[in-house]
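A single protein chain has been omitted; all remaining protein chains appear in their positions.
To keep things simple, chains are lettered A and B as they appear, and every chain counts its residues starting from 1.
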Amino acid sequence: MNKLYQLNDVEKSYTVGTRPGKGFFSGRTPLLLKALDGIRLDVEDGDSLAIVGESGSGKSTLVRLMLGLEAPSDGRLFYQRQELGSMSAADRQLFTREVAFIYQDARGSMNPRLRVRDVLAEPMLLHKLCSEAQVDSKVAELLNRVGLAPEMADRYPAELSGGQVRRVAVARALAVQPRVIFADESVAGLDVSVQAQLLNLLRDLCRDMGLTLVFITHDLGVASYLCTRIAVMYLGRVVEEGPSAEILAHPHHPYTRSLLRAFPSFDRPLTASLSGEIPSPINLPACCRFASRCPDARDACRLTDPTLVQVTARSSVACLFPLNVPEETPAAVS
Amino acid sequence: MTAISSTSATAGPAQAGWRRRYWQPVRRQPTAIAGLVIVGLFAFMALFAPWLSTHDPVVQNFADALQGPSLSHFLGTDSFGQDLFSRVLHGTRLALGIGVASVALGMAGGMLIGLVAGLAGGKVEWALMRVVDALLAFPEIILAIAFVAVFGMGVDKVIYALAVSFIGPFARIVRSDVLQVKALPFIEAAQLMGVPRVQIILRHLLPNVAPSLLVQAGIRISTAILLESGLSFFSIGVVPPTPDLGLMIAEGRAFITMAPWISGFPGGALAILLVGLTLLGDGLSNAFNPRSQGR
Partner (left out) sequence: MQAAGRALTDGRASAPAATPGISPDVNSTTPDLLQIRDLTLRRGRAAVLDKVSLSLKAGRTLGLLGESGAGKSTLAMAIIGLLTAPQVDVQGSLKFADTELVGLPEKHFQKLRGSRIGLIFQDATASLDPCFTIGQQICEPLRRHLRLSRKQAIERAVELLDSVGIPDARARLAAFPHQLSGGMQQRVMISIALACDPELLIADEPTSALDVTIQAQIMELILRRVRSLGSSAIFVLHDLALASQVCDDIAVMYGGQIVETGPADAVLRRPLHPYTVGLRSCVVELDSERLVPLPGTMPGADQMPDGCRFASRCAWRQPRCETARPPLEARDGRLLACWRIDEILAGSAA
């Protein structure tokens, strides 16, 4: 399988102000916000991956790095075996065509002075995917594909409803015939019915067109509905990664388990299984970052910072004492 | 997050959209309508001044001097026997001409500086803004007087003088608008799509900076006209016998008790024009202010 993305120990830090150093003459030491720490992730062609996390998890930062908007502070990020920072101009232009992004603020991501037709035509004309004369028919085709009436082409983004404007954002992403679509919380804040329509649309499109989808969300239900793989993030680290079905049925990391328990369900009582606030990502301790809230934390957890290791055939977890891991059977010779 | 409601889609072809976006907000503001009527009237007079005038505005006829309003001279004559009606018409023409030209020129200069400053950032922005600060430190009229003192009088010099004093405010407005728009998501989205920088500036940045700029420009035209009339009143603006409202008011000063119409009519015309422009400017800025637009 073709690896589209390969992230090797990617890190991203920001300096957010200073604080007084120890001792009178030390001056001020910078406060470091480590938004991403030791990320190891692969995205293969045709995958659908959901990046799940709450605030401070670093999921949005991770996507910004994968889109090339910012460079990693450490580690290496490859797209099709090339590092984003050292691509030639031509390769970079190709990259912008192959990778599309649907913003969380769909309406804000469109120039309010352009009509929908122009919004959709811009990327197509830019990458020379059609001629001026073909624009109208292509736009109609795109609108049809996302379930919008062709008259929408004459509207301005401000005149569309929340659900409609997100569909236009999906249409714009599709306009360049990309290989990978990134979407940031594209269904948050919508009515359930509109959300359901949009989710079905995304799922069907990715299946029909064989697109690779990377979807950021805080909602495990949406993640499992749309994607076959889930990566759970907590405070800048991928704490668990594997097939959706496996993660939902047998989570390996205590944080994933808490997320599942906190997810409202009709059959199961809501459990407030996690106490305390999400800690600040500034100056994290040098041990497991979840130890302060983990119900199963042990002494070892407060000393060592676990890295992501493979625990079953298809999933990895960053925990010293992972859950639901089958006993290692001695290699039995059949 | 609040769930976003699905508003009922308003059907309508492109033309209806244009009307809805531009005409209706204006229609709802009574000040804008009043201003539009007044300015429209004056613009009409200014445009057709050569055809509407009954006499040549600069021809002197001492036999007819200092006459009150009559059928042959609608607004009377001044001390040189020049027909006031024709002079007021041409004066309006000149006033609007100078006002629009100086604002346009100032806007162009200010836009260039503001754009470069807002986009470049860093030291370039700092340096440019200090130049702008220097310009803004002078009251507009002082700057204009200084310019005229150096370069001389006349219609064209007045236009340049006023333009220089407008560069400062426009540069500042454009720079802050550029900074604001630059941070909006759709600019980054365009970058992500691979749109070249120049196209981002022309297609995405400028059209979103322009509207507030145009409204500001409209407001400044009245300032320009007032400044220009002021300069001419103090005899450091246009050169007589150019029909200019400020100049006419000055010329009538000596005859205020005997023939008040010599200052009165130009003064009144100027006042009404300025009020009309102010109303229009206020009304337009209210109409297109996103906060006051009841969605």
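Note that a residue touches a chain if its C-beta (ideal position, glycine included) is under 8 Å from a C-beta of that chain, and two chains touch if they have at least 3 such contacts.
Computed from a predicted model, the values in this text were never measured in an experiment.
S.K.: Any idea which of A:196, A:209 or A:300 touches the chain not displayed?
M.R.: That would be A:196, which touches the missing chain.
S.K.: Which listed residue (A:49, A:206 or A:220) would be found touching the missing chain in the intact complex?
M.R.: A:220
S.K.: Can you tell me which of A:55, A:137 or A:304 touches the chain that was removed from the display?
M.R.: A:55
S.K.: Residues of chain A in contact with the chain that isn't shown?
M.R.: 54-55, 161, 163, 191-197, 199-200, 218-222, 224-225, 248, 258-266, 269-278, 295
Just so it is clear, only the chains that are shown with their structure count from here on.
S.K.: For chain A and chain B, let me know how many angstrom lie between their CA-based centres, rounded off.
M.R.: About 51 Å, centre to centre.
S.K.: In the complex, go through chain A and note every residue touching chain B.
M.R.: On the chain A side, the touching residues are 67, 69, 92-93, 95-97, 100-101, 103, 105, 108-115, 122-123, 126-127, 151, 154-156, 159-164, 176, 188-191, 194.
S.K.: What part of chain B is in contact with chain A in the complex they form?
M.R.: 1-7, 9-11, 13-14, 17, 21, 184-186, 188-195, 203-204, 207-208
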